[in-house]
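All protein chains but one are shown at their positions in the complex.
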C-alpha cells in the first residue's frame, strides 16, 4: 500500500502517519519527492480495518498495491478452475452452452423447448422459477412449482439444470432441486445471499451486476468462496451505459480481463446483454471467439407468448442454426462445442 | 401505448398486430405515415402480460405513454406525501436532518455522537447494524447488538432512529427496534426485501440504486406501496458514472424530477454521494437549495477510528458548523431547518 | 412523430397543438386515451425547425418515429456500401486489416514496421502525423513531415495509408497525401471538420466519439454525406463507462446494430478500445466473429520506445501471430482475411 501525502503536509504529519502505520503492524518506507512525500507500507491491508489512515491530517490518498480478492485472484492461485457439473466441465476445452426460456410457464412448453435445445447441442437447461421483475405487476415466476417443472425437464432430457435464487430463505429449497444456482445481476451485491449460496457446495453461476466493475464482481465471488464454495462460474451479461440501442452494453473485454485476473471460468449471456434476439447470433460468435468458456442463451418455442423477455428469445430453429454456426468459430480458437 | 411498425411491414403484418391488440382488449387507432405505420392502442399495459407484441413480425418498437408506476406517481395522486415519524414530518416545510455514524461500533461512542448531533439540530439518528460491505473481510456490523445500541441511543436522546436491513429474514427484527427501515442502494432491486418491508407499516428510507434510473427507483417504491406500505422517503445518494474524483456523482437534478413525477418526499445523502467529508458541506447546501426535504449525513466523533467510511464522516464540530450554515439556505428557499 | 399530451392537458391546449401542427404542414391524428391524449403527426420532422411544439402548454413529450439520419440509414437505402480504396474493398467479403504505429516518429522505424505488417497480411498502413493528446506537454506529432514519411511508407510497400486530421485548416493538405482521412473520437462532433472532409471525395474513417450513441455517430456520418462524400468507414473504438480495467469499454454490439440501421461498413480498433496490447488478440478475434468488416491495430517495432500509446501496441511478431490466428476465425464466419 502507498500513502500519498499532500504537497502541504508537514514533517510532523508525515511522522504521525508513519508512526501509526508501524503501530498497526506495517513496515514503512517513506520516499521524499520534490513536492510530495509518499510512504510505502508493507503488510496486510486488513490491518487497516481498525483505523482509517486516509482521514489523518496531511494524507491525500491511499493506493492499494495488492488486489482485494485473494481466493478469486490469480496472484495466489495460477491454475484455471474447472467447475464440474456432473460430467460437464466448465472452464475446460469445451465451450458449454446453456439454453432455455427466461421464465418457466408450464411443463409442456418447457419440456418441448428442452428437448429441442438438447438436440441442437445445449448441455444445460436454464429456466426461471423466481423472477426478479422491475414491476410488481409483472409475472414473478411459478416458484416451487417452477422448480418441479425444471426437475421434470431434467428427467426428460438428462440435461443439468440451472435457476436463479432471489431470497436467502429459498437457497436450501432451490439447492435441493437444481444442479447450478444462479445469482442474478440485481443480487450481485446481495452479500447475505452470496454468503448463503457459499454455504452450499452447489456450483454458482454469478452474473455481473448491472454496473459492477470487474473488481467488484470478483469481490462478490470472493464472498462465496470465503464461505466455503469454490465452484463459481462468472457470467458477463452486459453493463449499463448511456447507449440505448441495446438493453445493456455487452462487455466482451471482460473475458480477457477476467482470464488475466482470476482463475474462474467465464461465460456470456448475449440475450440479456442485448435484449434483442436479432443481435444474439453475432454476439454469441463474438463471445466464443474472444475466449468465453460458455454461453447462456434464451430460447422459447413461442417468443410472442412468453411471459417474460420474449423479445430477446430465439426460436428453437434459430438456436439450432446458431449452434451450427458456432461450431467452426469454437474450432477456430482451438475449442470444441 | 404506441406500436411502431417497421418501414418494411406488410399490410398483413399490420392487420395481425391490430387484430391481436383487439383480442387482448385494447382499442386500436392506426395511423398510416408516408414510410411507417404506427398503431395507437388504448388500454391497460398490463393486458400485455400474457403476450409479447414486440416480437410479432413487422413490429419495430413499443412506446409506452403512461408511466409504469401508478401508486408512486403524480398521474393519479397530486398531493405530496408527508411521511410522519412520531411528530417529525418529512416532506413538509421543515428540512429534516438525519445524522450519525456509518456503522455502530460501541454504545459509548454512539451515544456521544448522538448527543452531539442532536444538540446541533439533527432530528433523527442513523447508524448501521447490518453493513453491506464490498469485501467479505471488512467489518460487517454488530447485527442485533447494534440494534440494541441504537435503541439505547434513542432512549438517551429522544431522537428517532433509522437503520438498514439487508436480509428478508431480519425485517421483523429490525422493524421491532427502529423507527425507519432503510433499504440500501445495493438492495434497491432486491424485490423480495422490498416486498417484505412493504408488509410492515414502518416508514422506509429507500436509497437510489448505484445505477438506477429515476423510473426504476420509483418502481422500487411501487413494490413497497403495492405491498401495502405508503410511507416511503426516497434518498438520492449519488449514481455511478465514469468520473473518479468523487465516489459517486451526486444527481441533484433528481430532486426536481422526483417532485414532478411523484408525490413522495426526497432527501439527499451527500456523504455517500461524494465519499469525502470535505465536499459534504457544499453539497448539503446545494441539496437544500435545490429543494431536498432532508439530508442524511455521516458524523463520527473520531473518523480516523471509524470501522467503516471514516473518510466521508464529519466530526461533530464540523457538523454543528454546517447546521448553522444550512439554516439561512433553508430559509432562502422558504423552508425551516 | 407522436406528440404526447399531459394527463392534465385541456381540450383547448390539445386543439392548439393540433392547429399548430396543421399550420406547419403536418397531417394530424389525435387519439384520446383514458388518461392522456396523443397526436400522431405525419410529415417531415424538419418542418419543426421553425417551431418548438414541445414548449407549447399541455405538451409532455415528442416521440420521433423516423430515424434522424437519412443518407446513412437503411430506411431509404438497402444495399450495403462498399468503400473502395484503390483495389481494396471495405465492406465486402474480405476482412481488411489496417496496422501501424500510433504516432509517426521517424522514417526508418515507420518503414521497418510497415514492411513487417504488410508481410503479415495488413492491407492498409496507419500512422499519426497530427496527434490529439490530452496533455499539451505530450508529443503532438510531426505534422507535414509525418505525412511525408507516410507517403514514403506507401512508396516502399505499395500499401494504402490512413492518418488523422484534427484541424479544418489541414484537411486539404492531409487529403493531398493520404488515401483515407481519419476523424478521431474527440472530433466526432467537430461538425465543421466533418463538413470539410465531406467536401473532399476521399474515404473517411470515422471513429465513434468517446461517449457517442450509435445514433449520434450515424448523424456525424450524415454530416459528411450531406456535404457530398458517401465514402465512410465507421470505426468502433470503445466507449467511456465506469469500468477502469480497460481504457474504454469495447462495444461489439455496435456491429450488429450498425449493420441493421445503416448500410455503411464498420471496423473495430481493439488497441484504443482496451489500451493494453495483451487484450488485443482476443478482442480482434471477437470483433471479426461478430461481423466487423475490418480491424485497425497498433503495431510498433519497439513499444517501449514509442512516443505515444506504447502500452497498447503489439510487436510485429505478435501481430503476425495474431494474423495467423485471425484467418480461421474469418473463415468460420464466411469471410476471408
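Here the chain labels run A, B and C in written order, and each chain numbers its own residues starting at 1.
One rule holds in what follows: a residue touches a chain if its C-beta (ideal position, glycine included) is under 8 Å from a C-beta of that chain, and two chains touch if they have at least 3 such contacts.
The shown structure was predicted, so the numbers you read here are calculated from the model rather than taken from an experiment.
**Student:** Can you list the shown chains that the absent chain is in touch with?
**Tutor:** Checking the complete complex, the chain left out touches A, B, C.
**Student:** Which one touches the absent chain: B:271, B:290 or B:313?
**Tutor:** B:290
**Student:** Just one of C:42, C:83, C:120 or C:219 touches the chain that is missing; which is it?
**Tutor:** In the complete complex, the chain left out is touched by residue C:219.
**Student:** Using the touch rule from the top, list residues of chain B that touch the missing partner.
**Tutor:** Considering the whole complex, chain B reaches the absent chain at 211, 213-215, 239, 241-246, 249-257, 259-261, 273-274, 278-279, 282-283, 285-291, 325, 328-329, 331-333.
**Student:** Touching the hidden chain in the full complex, which residues of chain C are there? Just list them.
**Tutor:** 46, 49-56, 68, 132-139, 166-169, 186-187, 189-192, 195, 210-211, 216, 219, 222-223, 226-227, 240, 277, 303-307, 310-311, 313
**Student:** Name, in rising order, the residues on chain A that touch the hidden chain in the full complex.
**Tutor:** 2, 4, 7, 29, 31-36, 38, 40, 42, 63, 65-66, 75, 211, 240-242, 244
Methods note: only the chains that are shown with their structure count from here on.
**Student:** Which integer distance in Å separates the CA centroid of chain B from that of chain C?
**Tutor:** Each chain's C-alpha centroid was found; their separation is 38 Å.
**Student:** Give, as an integer number of Å, the spacing between the C-alpha centres of chain C and chain A.
**Tutor:** The separation of the two C-alpha centroids amounts to 31 Å.
**Student:** When the C-alpha atoms of chain A and chain B are each averaged to a single point, how far apart are the two points in Å?
**Tutor:** From the centre of chain A to the centre of chain B is 26 Å.
**Student:** On chain C, where are the residues touching two or more other chains?
**Tutor:** Counting only residues that touch two or more other chains, chain C contributes 211, 241-242, 244.
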